[in-house]
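Note that this complex is displayed minus one protein chain, with the remaining chains in position.
When the chains are written out, they are named A and B in that same order, and each has its own residue count from 1.
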């Protein structure tokens, strides 16, 4: 009889792939700004690990994942460095990396919800923790690249993280079966993100041309 | 006979108003940069809650206020979102919002001092904690909007926070009556800020045109 593999194992494997993918796209962004090799590796590591780090610092959840397991840090640094060598290839695989980035967004959001759930915060904060885990790395990347964070300007990115967290929290409040629900959450989140990319769904913008004050 | 209401209750009510006001002015700043709706809400929440969050992270004071009471987070998100609908109105009420922002600066500074005092740090750090609480949210807003923080460039803003903290710390060292002194501190801080706005008081600038090195 076929059974689902344990959800945590699958998520764990996917999160390794997602860490590498996020580090590699950040490394390309670093290359567009002519950073040196050390800067490329740092930007990769900060982008890939930044979301979980911000979440843990805000929740006071120590030690941080990469402090406890430096292998997380190693994989992001290696992925960023490898990107220097195979930049053309990474760039040609745009679509693949967009999918991997979407996987990362959803996996990190779920992982963030799980950490928050384990330390017994209220459901709204579980969702916020998921959103921070999925999104904060990209915000740090954009700040370090001296851009207004892309997250604030375009695409359903944060919304996907919030939707993922919402689905997760529903299962958690209703005490549904863990593994199955995790798969459901993953499927919903990933589909939402991929559809948003495919059909260029966008959040409406708030464009305000008022008196210049701040 | 008339008695003062408990200082903490008044401060608490004022802080709700100030949270909403700071979130709304941040939302206008987001609109000037054409952020999308999610970005507007995030920028509002980060601006309004950022000061207390930075203080608590630096002092290791967990759980954060908005983690413990998600209603804080809710009020800032709702205020930011409402701003999208009533932007013209908010902008026309510039003066009212400047006053509310001043109230927020002083109330947050006092709240920051109180938190620091409760965990028994030294008086200079009590003042610094007040300043961080009052000012750091605006610094985060400016970083996310890709500006040099306004705080570093103009107006008596940080100075008001420092003065507020100084008055607070004097009462604390002299063991003066809590509620009465809190009102005094609030009155001094608010007057200072409003006078600074009215008469355009400015800190002197340090303008240096030297060899370009960093």
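The definition used in the following text is that a residue touches a chain if its C-beta (ideal position, glycine included) is under 8 Å from a C-beta of that chain, and two chains touch if they have at least 3 such contacts.
Predicted model only: the values in this text are computed from it and were never measured.
Touching the missing chain, out of A:43, A:115 or A:190, is residue A:43.
Interface note for the absent chain: among A:78, A:119, A:145 or A:188, the touching residue is A:145.
Residues 25, 27-40, 42-43, 53, 57, 60, 62-64, 67, 70, 73-74, 84, 87-88, 91, 94, 143-146, 150 are the ones on chain A that touch the missing chain.
Listed by residue number, the positions of chain B touching the unshown chain are 57-60, 121-122, 124-125, 128, 139, 143, 146-149, 151-154, 158-159, 202-214.
One rule holds for everything that comes next: only the chains that are shown with their structure count from here on.
Centroid to centroid, with C-alpha atoms defining each point, chain A and chain B lie 30 Å apart.
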